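This report refers to the structure that appears directly beneath it.
All protein chains but one are shown in place.
The block that comes next holds subunit A.
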Amino acid sequence: MIELFFDPTLQTVAMGTAAIGAMAGFIGTFAVIRRQSLQGDAISHAALPGLAAAFLLGARSPVVLVLGAALAGWVAMALVGAFSLSRRLTFDAALGGTLAVFFGIGLALLTYIKKHVRGAAEHGLERYLFGQAATLRESDLWAVLAVAGVAVAVVLALWKQFQLLSFDPDFAAVQGWRVRGLDWLLTALIVLTVVIGLQAVGVVLMSSLLVAPAVAAKQWQHRLGPLSALAAVFGAFAGFAGTIGSHLLSEEGRTVPTGPMIVISATAIVGVSILWALVRPRLVRKAVRST
C-alpha cells in the first residue's frame, strides 16, 4: 500500500488525472450554473470526427490531433447554438442530434482509418474513445497543467463578466457586455477542458467530470468563488482517488479501467454531498427547537 505512492508511473498518472479533474471541476461550475451541464457530453462526442480528420490529413503529433478535436467540438457547439435559434428546434434535440451525428461520422472515419491508413493501429486513436489514463506521461502532465493554467487565468481575468453571464445574462447584455463573445469564450474553454481530458478518461466519462464536482460543491457553497474552488478540489480528489482505486482493484490478468473508477469516485462525492444537503435542514431545525 505504502510503496504504491512511490511508484513514479502511478504518481504521474494520478497527478495527471487530478489536474484534469481540477480543471474540469473549475470550468464545469459555469456549465452547471448556466444549466448547460450536457454541453460537455456533446463536445466530447463531437470531438471524435475532428480527431479522425486531423489524423487522416496526416497529423500525428498529439497537439495537432487535440486541436482538431477541439475545432470539431467547438463547431458542434456553434451548430447547436444556431439550430436552437430556429423556432421549430429545441435545445435538447439540437444537442442530442448533433452529438450523435458527429460521433457517428467520427466512428465511420475511424473505421476507414483502421482499414486504409497504414500504421494507424499503433497510434491507438481508440484510446480517445474509452480513455487510457495509464498512457499519461510526464510530458502530458505538463501539457495539462499548462492548458489548465491558461484556462484558469482567462476565467480569473474575466471573473466579473463570467459571473454576470452565468447568473443574469440579460442584465449583462443590458450593461453592455458582449454576451455573445463571452459565451463563445466560455464554450471554447469548456471545449479545451474536454479535449485535454479525453485521452485520459474517455468520451462519456469526461462529461461527468465537468458536472459531478460542481453539483457536489453546490451543496456546500453558494458563492461562485468558493464554489468553483471547491469543485476544483472535488474534481482533483475524484481523479486521484479513481486512479489509485483502479490500481488497487486491478490484479494479475484483470485490469480495472481508470475512467469509470474516476466517475464513480466523483459520483460518490456527489452522493455524500446531496445526503448532507438533505439532512442538514433537519439537524438545524432540531438544534433550533432544543435551544
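What we mean here is this: contacts are C-beta pairs under 8 Å (C-beta built on N, C-alpha and C of every residue); 3 or more make two chains touch, one makes a residue touch a chain; residues count from 1.
Keep in mind that, in the parts below, contacts and distances are computed from a predicted model.
Q: Among "Chemotaxis protein CheA", "Thiol:disulfide interchange protein tlpA", "Metal ABC transporter permease" or "RNA polymerase sigma24 factor", go ahead and choose the protein name stored in UniProt for the chain not displayed.
A: Options "Chemotaxis protein CheA", "Thiol:disulfide interchange protein tlpA", "Metal ABC transporter permease" or "RNA polymerase sigma24 factor" considered; the missing chain's recorded name is "Metal ABC transporter permease".
Q: Among A:Ala78, A:Leu248 or A:Leu278, which residue is in contact with the omitted chain in the full complex?
A: A:Leu278
Q: So which of A:Thr12, A:Gln132 or A:Ser208 would be touching the chain we can't see?
A: Per the contact definition at the top, the residue touching the missing chain is A:Ser208.
Q: Spell out the interface residues on subunit A facing the chain that's missing from view.
A: Within subunit A, the residues touching the omitted chain are 32, 35-38, 40-41, 45, 83, 86-97, 99-112, 115, 129-130, 204-205, 207-208, 210-212, 214-215, 218-219, 254-257, 259-261, 263-264, 267, 270, 274, 277-278.
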